[in-house]
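My structure is below; once you've seen it, I'll send some questions.
The complex appears here minus one protein chain, its other protein chains still in place.
Moving on, here comes chain A:
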Amino acid sequence: MSAMNEWIDSQVKSNDVVLFMKGTPDFPQCGFSGQVVQILDYLNVPYSGVNVLADPELRDGIKEYSSWPTIPQLYVKGEFIGGCDIIREMFQAGELQGMLAEKGVAAAA
């Protein structure tokens, strides 16, 4: 496992909810990343945002880590949930809220 892979793995495993995105939660630099930020903020879910634009090695590494070719990528309790399309579909169907509750990730008070 490369050093980058290990670093990603530690982020995914030490945070309940991690979003690998382009830009930051305050300043998303891509419409797809921005959509997921809006959904997580709407649900009031605490999460850690990781800006893949900060490091080309990270940007490539995260695609390898999950065998997923695009960004954003959302992880909950160490599990890859999906990218923008999947998160939006789950949110619209009410499944995202259920999954978060099931995994014991509570919305911030």
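Assume a contact is a pair of C-beta atoms (placed from the backbone, for glycine too) under 8 Å apart; a residue touches a chain by one contact, two chains touch by 3 or more; residues count from 1.
Here, contacts and distances are computed from a predicted model.
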| item | value |
| --- | --- |
| Name per UniProt, for the chain absent here [options: "Simple sugar transport system ATP-binding protein", "Transcriptional regulator, BolA protein family", "NADH-quinone oxidoreductase subunit J" or "Nucleoside ABC transporter membrane protein"] | "Transcriptional regulator, BolA protein family" |
| Options A:M4, A:L43 or A:I86, residue touching the unrepresented chain | A:I86 |
| Footprint left on chain A by the chain that the document does not show | 22, 29-32, 34-35, 38, 67-70, 80-86, 88-90, 92 |
